[in-house]
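In what follows, a structure is listed as structure tokens, so that the remarks can point back to it.
Only one protein chain is missing from this complex, and each of the others stays in its spot.
Which chain is which? They are A, B, C, D and E, in the order written, and residues in each are numbered from 1.
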Amino acid sequence: MPDNIPRFLAEDIGLGDITTEAVIGNEKAMGVIVAKSKCVVSGLVEADHLFEHMKLDAEMLVENGQWVEPGTKVMTVRGPAKAILTSERLALNFLMLMSGIATATRELVDLAKAVNPKVRVAGTRKTTPGFRHYEKRAIMTGGGDPHRFRLDDQILIKDNHLKIVGSITEAVRRAKRYSFSKKIEIEAETPEQAVEAAKAGADVILLDNMSPEMAAEAAKAVKEINTGIIIEVSGGIRPDTIVLYAPYADVISVGYLTHSAPAADFSMDIKKM
Amino acid sequence: MPDNIPRFLAEDIGLGDITTEAVIGNEKAMGVIVAKSKCVVSGLVEADHLFEHMKLDAEMLVENGQWVEPGTKVMTVRGPAKAILTSERLALNFLMLMSGIATATRELVDLAKAVNPKVRVAGTRKTTPGFRHYEKRAIMTGGGDPHRFRLDDQILIKDNHLKIVGSITEAVRRAKRYSFSKKIEIEAETPEQAVEAAKAGADVILLDNMSPEMAAEAAKAVKEINTGIIIEVSGGIRPDTIVLYAPYADVISVGYLTHSAPAADFSMDIKKM
Amino acid sequence: MPDNIPRFLAEDIGLGDITTEAVIGNEKAMGVIVAKSKCVVSGLVEADHLFEHMKLDAEMLVENGQWVEPGTKVMTVRGPAKAILTSERLALNFLMLMSGIATATRELVDLAKAVNPKVRVAGTRKTTPGFRHYEKRAIMTGGGDPHRFRLDDQILIKDNHLKIVGSITEAVRRAKRYSFSKKIEIEAETPEQAVEAAKAGADVILLDNMSPEMAAEAAKAVKEINTGIIIEVSGGIRPDTIVLYAPYADVISVGYLTHSAPAADFSMDIKKM
Amino acid sequence: MPDNIPRFLAEDIGLGDITTEAVIGNEKAMGVIVAKSKCVVSGLVEADHLFEHMKLDAEMLVENGQWVEPGTKVMTVRGPAKAILTSERLALNFLMLMSGIATATRELVDLAKAVNPKVRVAGTRKTTPGFRHYEKRAIMTGGGDPHRFRLDDQILIKDNHLKIVGSITEAVRRAKRYSFSKKIEIEAETPEQAVEAAKAGADVILLDNMSPEMAAEAAKAVKEINTGIIIEVSGGIRPDTIVLYAPYADVISVGYLTHSAPAADFSMDIKKM
Amino acid sequence: MPDNIPRFLAEDIGLGDITTEAVIGNEKAMGVIVAKSKCVVSGLVEADHLFEHMKLDAEMLVENGQWVEPGTKVMTVRGPAKAILTSERLALNFLMLMSGIATATRELVDLAKAVNPKVRVAGTRKTTPGFRHYEKRAIMTGGGDPHRFRLDDQILIKDNHLKIVGSITEAVRRAKRYSFSKKIEIEAETPEQAVEAAKAGADVILLDNMSPEMAAEAAKAVKEINTGIIIEVSGGIRPDTIVLYAPYADVISVGYLTHSAPAADFSMDIKKM
Partner (left out) sequence: MPDNIPRFLAEDIGLGDITTEAVIGNEKAMGVIVAKSKCVVSGLVEADHLFEHMKLDAEMLVENGQWVEPGTKVMTVRGPAKAILTSERLALNFLMLMSGIATATRELVDLAKAVNPKVRVAGTRKTTPGFRHYEKRAIMTGGGDPHRFRLDDQILIKDNHLKIVGSITEAVRRAKRYSFSKKIEIEAETPEQAVEAAKAGADVILLDNMSPEMAAEAAKAVKEINTGIIIEVSGGIRPDTIVLYAPYADVISVGYLTHSAPAADFSMDIKKM
């Protein structure tokens, strides 16, 4: 992957951090990044990479994926005060957004796995343009499955494709002509569609926006045809409903993780050295 | 600004939309984008620009900044089914994220202006790396003030700068050496600091994390020194507290708008033409 | 995918096509691209895209994937002589290289399918840096399977991975922790390894550098464990040996297609209009 | 020249080497690159540069341009197993393609120089889009002359230019108006054209697709006009015909070197350290 | 800011410094950069950054902003002769152009400050496309104010805007709707316009192309309305006229600094080490 740090810095700095240029000299400083809300930490690697790019000495005090309480020091950074001040906001933005996602993921994973230890909680492509890689990483830090990073990862035939093709069986037939190296997934809105997809040879079947009962029925019917087929459930999943789908789903995908999880809170305290 | 559409598409598509390539032919189609939650719409221009990039014919059915009810059709797009399917997710991601921000902004603006019609609600730099431009646009669509897009927009001396410089007066003195074309803002954590900043010649004073009462006292003291100085209030502002700061603030800046506002919900329905 | 045409043109042109600038005026011209060797044509779309970029009017006279005899006119292009002359070489380079690959692919596909109509001939990652997309497209034009475009397409555990991990079973166990959306393939050098991979739950098994007899034995053993597992054969496959592997292979992958297939021959004849 | 390594890696890796991520830990390893076919080695500098980019310790065991027998170890690389595995294929692709070209070049150079020690064997612009620089380097490693890297290197008026301009004399007259710093070369298809070009003041004359006898006659006629004019011969040159042109040519340019030379064979053996 | 050094080097080098490649070996050398005209030195940081990029050891012998006499050694650089020779021209181009601007700026600053120690001499946007950052830096080295780096730095309503809007008062009213974080400046061509702008609430008023007397009158009228308004003067300012505007201007902006200041003269002497 290309290094996005220079571009992200450029977005925040523009032509120059004029405040720091105007008021700060050659002082050395130390910054301490502190969690201000309880969260699963994610983004430490990105912050560390940023500080390395700025030629600062950073040290992680906790590990990505760890729960921390408010007040926990998660990272220190030492070097020229100018460089610390100029990169502070980007470091905090990585941490607050990625930890927010990791925390929401971990909460759903824990809820779902309490019901079915084999179930996976996955993300979706409902991500922020340009920031998907980091959002998927945060899901993985939280214990989730990234699902497709891009449209070229896997064949996933959704309702809008089916409206054009007309038939699940025909859609799967066409998909099979494509490379053997990719899995084929079909979105089904009814148990009948799920069964048709299973018979056509889908590797994964996505039960979309079904009630927990209907989804259970569809999953059962599919597994009777081929136990190797993976059942994915999606559609407005929230903490209170995930436990209803977890018993029979292999994968539960949740758009909320990346489009609506609130950020965790972090701040940096700087002092002269 | 460089055109980010190709890069955002590349992030979502990778080497190719293999599903669409595998199962869709030369069919023409129409897609209708429908709001599924009540929201202030933002992102129409970006979706339109994307569709234009894909050589599709798009039509906006509502205006950016308008409140819409669930079920409202906001946009149609016509052309090759392949191109519509390949760009669907990016278009929806613009709409859902930007409308989420615009909606949260509008709600705070309405609350604050009911108390003080002259107050501005502003964003912060707590944005998603690489997506700030769109987040700031969404704030503007919601009726907010974008505040600094970048560090080069304005001089804003924060607590961490002051810990290095040591004195507000000295920091302002240094800042004044920089170009006459930029405003100088100082973050104050106490009314005494606010007064010192005012006397030193700051154009804007940011009252950070003060209680409503303390902020009121600081604002009063500053205006007594120079009525032209702009008072900005910030720090964990939420709907229930914004009305307490609104009476005397010129600007209230809110990180929540860009780091934690939940997405609005949109979907696209496609049919063959 | 980003548009490579500007970069490819820049590589060929540098600062300017000084010959054309120096000796050609505003004349209009027509160029005819003619095949000079028998081949399966590939690269027409790329040449067409290039001419469109140059604002020239191009017309394809044959279809990608079609066998043509020497002397066949495959494309015409009309417009300013300068633009035709400046883009001539890049258009021909696309055609000659991609048609060379498509032709070699078609020859192997025909040989293999005569023995086993269900077998697929696939490419490898032994491609020219920066030109893989086009080489994979040419394989597809020739009737082959592109196989992995990139390392992120599929999990493929090769001998060098196994030397680090130590055990096929352990390697598959680790791979299964990764996303459900990806297939898992294992390279096996003996029938015993193939059996171990099959038992561990691999989706695809690559029989590498085995003799036709040994590969046949391995394939049989694997299918006895799970008929759904895909058998891929690789390792120095040439026209005379492909028929020996074809009877029992699902996929035969051939590095030769992209690293050593000779180019087809094309030229352009230009005349003033 | 911009560093292409990050782009080439991105092409091969995409978002991530998911196999290595999934199955390899923090092990250290050593990789040994071994030639598996007899060849003139080229691409060592590029492989070394790649390994340096990956922060690996590489050591070249032979020199670029050296003949090696099958089984010769040409390079070792030490460091984290992950980084070695992720960069293995790109390193091998550089070596196999560039050594293939260097080997073909050396063979022609040796044949031609046995007849005329002063003759140069040169490449053409019939190269792979995006990879020309490396192909030209490989020709130089093989003892050849790169010829034009780009259209801005030299003025070379070809048959298609002449069809527009109408006259060699007029074409040269126009070319002379361009900068004094560039050589002017004309393609001639008959001895008469060669003579016209010589009289018009060309610095180099390209005898294209002439029989050896006709080319000899043209060369003689040109040298009688001005011994300083360089004679280049081109058009379907192969090992068996190069010796027929070598006696009187100053330069023999061969498209085969870059569009059809078969790759040399290399592999990497990795072991844990 | 992105690092422009690689792009600037690429512009000068193209595919390779063929002279140095052809004639220089592995010799080590030292280069000494010498001023050949009296000037205020600027560009040392850029030259140093370039040499660092080339992995050369550079040492600055004077400071940016210092007056030097012809013959003064300003910098030394040590390392491989090839790298020094390849980067020589770009280093000198930075120095000669930036020192030319710094020198012209210092001369005007000294003239203007002799009359009014508080006045600032500023640049304009009349800069070389792609090189503005360096030209603004040179102005700052010379003691000037950079003024707007870009159109997003500040709102500056010029005559052409007013011809569309129709009224200064209306233009300011519209500008005030934009972010509080930006200053608003109005161009006035008469004292009456200046007064209207002052009353409308402009932060800065640009008196454009007025005679010294008219500008004095306008400045006086503005300051009577609000002493905090900044008065900028512009329009064909040269050394002989700057002293006439300096007494009452806060800022004098001069396009000449960046579009017509003659370069300073520098050369490099290299010797083998």
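Quick note on the criterion: a residue touches a chain if its C-beta (ideal position, glycine included) is under 8 Å from a C-beta of that chain, and two chains touch if they have at least 3 such contacts.
The structure displayed is predicted, hence computed values, not measured ones.
Residue-wise, the contact with the chain that is not shown comes from E:Gly130, picked out of E:Pro70, E:Gly130, E:Gly228 or E:Pro247. Touch with the chain that is not drawn comes from one residue among E:Asp17, E:Asp48, E:Glu107 or E:Asp203, which is E:Asp17. When you scan D:Asp152, D:Glu187, D:Asp208 or D:Asp265 for touch with the missing chain, the hit is D:Asp152. By the touch rule set out above, chain D reaches the unshown chain at residues 120, 122, 145-149, 152-154, 179-183, 185, 204, 228, 230, 232, 250-251. The set of chain C residues touching the chain not shown comprises 6, 10, 13, 15-16. Although one chain is not displayed, chain B still touches it through residues 1-3, 133, 149-150.
Here is the rule we use: only the chains that are shown with their structure count from here on.
Chains making contact with chain C as well as with chain E: A, B, D.
Think of chain B turning onto chain C: fitted on CA atoms, that turn is 120 degrees, to the nearest 5.
Work out the mean CA point of chain B and of chain D, and you get 53 Å between them. If you average the CA atoms of chain A and of chain D, the two centres end up 46 Å from each other.
The distance from the centre of chain B to the centre of chain E, with each centre set as the mean of the Cα atoms, comes to 33 Å. Multi-chain contact residues of chain B (touching two or more other chains): 13-16, 149, 152-154, 179, 182.
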